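With one protein chain withheld, the remaining protein chains of the complex are depicted in position.
After this line comes chain A, so read on.
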Amino acid sequence: MKTTLAILAAGLMLGTAGATYAQDAFSIVYIGKNTGNPYFDSITGGFVDACVEIGCQFEFVAPATAEATSQIPFIEAQIQRGVDVIAIAPNSPDALNQVLDSAKAAGILVMTVNGDLVGNEEHRDASILPVDFTKTGPNQVELAGSLIGYEGEIAILSATTEAPDQNTWIAAMNDTLANDPKYANMKLVATVYGDDQPEKSTAEMEALLANYPNLKAVIAPTTVGIAAAAQVVQSRGIADQVAVTGLGLPSEMRDFIKDGTVEAFQLWSPYNEGVLAAYFAKGVLDGSIKNEVGETFEVPNLGTITIDPNNMMNTQAELTTFNAENIDDFDF
């Protein structure tokens, strides 16, 4: 029996990644949505490099699964540890309110990075998003339109039905398609959900192709979805008939760009989010940055950052478009 317990205990241990310790200045922890998610490796890289520059202790932790409440014990542990800064990519817009309030009460600077507490902004001190997320939907529609001559049937392959970011973007895509005359000849025929699983995303993509033989483009605003959609198109050899685009990671999409399966897709720099978050935290802690709307400050390589209403900051103005010409310039 003892053996079994020991096995269980060992098995239940899940990894923490990317622990880095520079000279002791201030400590910052980033709580990701879940472990093993390559997207957060890139954000973590930004934190690590910035902390080497400005001197902070950085640690990345994350729960095994991206559930609404799974981050709560991680936040509680960091409060007890007495870190100076908690940065978090929240798994829920409201489930964390109470525990984040206790963190703030303990004097910890709380900021959301790469996702916000929409409607509950008072429970964090500041928020860092890569771009103004209201631009994601229109940018994606424009990219898809440019790939198909602004004419024909299109479909959306998303993550889960309740994914808040994707749903915001999809609403904006619908809005853009309905109201901008430039896209009057593009018809959105279906929005389907692959739950960010390759198997399910593939089945949904195959079903789109079977149900809509005239489909011209698929927008997948999620990294798992776009890779699965691209693989279906590659496997069927129909890249010249159906354009796959959306939001993807260059590291996962490089092959598809190089062999012509995907012409172009978009994203932003997750790395820069980590850099901005670290510089902002240092400035607030040492008093050189006031966490007030309208305040501006400089970050190396990112230029002048302005704190927008609701204490929000963006690392870039528009989405970056990746294609065969520039894909090798990005190493995340």
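Some points to look at:
Just so we're on the same page, a contact is a pair of C-beta atoms (placed from the backbone, for glycine too) under 8 Å apart; a residue touches a chain by one contact, two chains touch by 3 or more; residues count from 1.
Convention: contacts and distances are computed from a predicted model.
This figure omits one chain of the complex; the name its UniProt record holds, of "Protein lplB", "Hydrogenase-4 component F", "Nickel-dependent lactate racemase" or "Autoinducer 2 import system permease protein LsrC", is "Autoinducer 2 import system permease protein LsrC". Looking at A:Ala203, A:Ala239 or A:Leu285, the residue that reaches the missing chain in the full complex is A:Ala203. When the whole complex is considered, the residue among A:Asn97, A:Ser146 or A:Thr160 that touches the unshown chain is A:Thr160.
Screening A:Asn97, A:Asn120, A:Ser251 or A:Asn291 for touch with the missing chain picks out A:Ser251. Of the candidate positions A:Leu177, A:Ala227 or A:Ile305, contact with the hidden chain is made by A:Ala227. Residues of chain A in contact with the chain left out of this view: 3-4, 7-8, 10-18, 34-38, 41, 64-65, 160-161, 190, 192-193, 195, 197-200, 202-204, 206-207, 210-211, 227-228, 231, 234-235, 251-252, 254-255.
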